[in-house]
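For this depiction, one protein chain was excluded, whereas all remaining protein chains were kept in their positions.
Naming follows writing order (A and B), and every chain is counted from residue 1.
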Amino acid sequence: MDIFNNANDFLIWTRGTGFNIAIAIFIFGVLIRVLEILLLGRKADYSEPRGTQWGPGLKTIISRSLVDKGTLNRSPFVVVVGYIWHIGFFICLLLFVPHIELINASLGIKWPGLPSPVLDAAAAVTMFSMLAILWHRMTHPVMKFLSTYEDYLVWLLSFLPLLSGYIAYHRMINPYPMALGLHLLTVELLLVVFPFTKLMHAFTLFLARWYTGAMMGRKGVES
Amino acid sequence: MQDLSDIKIIVDDPAVQSGNLQSIVTEIYHALKKLLAKKNIHRIDLRAMPWTAGEEQQLEQILGVGEVKIEMNAMGKSIFQETSYSGVWWISHYNDEGDVISRLIEISYLPDMIFAQQEDIKSALERLKNNL
Partner (left out) sequence: MNRQTLLEMLQQQGVTRRGFLKYCTALTSLMALPPSMVSAVAEALETARRPSVIWLSFQECTGCTESLTRSYSPTIEGLIFDHISLDYHHTLQAASGTAAELAREQAMHENKGKYLVVVDGSIPLDNPGFSTIAGISNVAMLKETVANAVAVIAVGTCAAYGGLPHAAPNPTGAVSVSDLVPDKPLINVPGCPPVPSVITGVLAHFLTFGAIPELDELGRPKVFYGQSIHDRCYRRSFYDKGLFAESFDDEGAKKGWCLYRLGCKGPMTYNACATLKWNQETSWPVESGHGCLGCSEPNFWDAGSFYKALSIPDGDYARAAGYAVAAGVGIGAVAGLLNKNTKANAVAKHSSVSVDDFAVNKNNNNEGA
């Protein structure tokens, strides 16, 4: 790595300039994507509402996040492993003390973390289930046919922070500043591509589910 | 007060432990087994341990005081104290000023350094010869 004299300089860059760039692109991108959806607006609905919007909207955000029995029966693997890796990913992201420290420093909110061995196990399970998901995508004929390069890119960029975090936690790459720097770099890559790929679903799913629920609620229909 | 080591260390929270005590006791156990079976001598440098305050004193207490204590005077004092576990020696070397310069645990029948040394016997012979 010629542009950095040593691992420390690399870490200093990823903790400083690199993160600044990544977080700016992330916020900028997400705002554009969300605003261009919101500002599109909807035609005024002159019909008389038969029910409320907010309640059903919020309810649908929750209900559509729960397991759908029909889908579960049709493709149990995707549903179960999908849940495992999403939950595992959020455990690693939100309950590791150094991560909480970052959230506290930037947003001013904090909560208790989990002991490191628990997170270690969560990370291992998450990575394993992600590998299973990838294997499924690459072997299932329909999934394989439907997959684009973006799907593989997004998988890789979601997987790398877990892998590099695991490596950094176990200090498998020496010196440690290199390991931590690589972890930060992979997170920064994820942040940069996030708004411009299907990763945006992390934000849009709430809009979509709320809208479905709210629309149905207005019509007085169960969603 | 003469020295920093004169300040008594009081451990008021025994919960703060590095976990090194247990691993050293285990190391001693296995070394003692080897001494008995194969006469292997083993030494542990106590200086290289990340102790918490008072942990070393705890180890001293665990090992206890045995039957033999040897004092040597060579470039300062040295104490070879057998612990309550036969074959396990607690060794402290001091310099001329009385500072501890090294602390070891040796697992052996008798610490090597106690034996008269070839070189010293030779020079003793020389000196004796002059007295004949």
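Here is the rule we use: a residue touches a chain if its C-beta (ideal position, glycine included) is under 8 Å from a C-beta of that chain, and two chains touch if they have at least 3 such contacts.
The model shown is predicted, which means the values in this text are computed figures rather than measured ones.
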{"item": "Missing-partner contacts on subunit A, residue numbers", "value": "5-9, 11-12, 15-17, 19-21, 23-41, 97-99, 101-102, 105-106, 112-117, 171, 175-177, 180, 184"}
{"item": "Subunit B residues touching the omitted chain (full complex)", "value": "3-5, 13, 15-20, 43-45, 47-53, 55, 72, 74-76, 78, 93, 95, 97, 99-102, 104, 112-113, 117-120"}
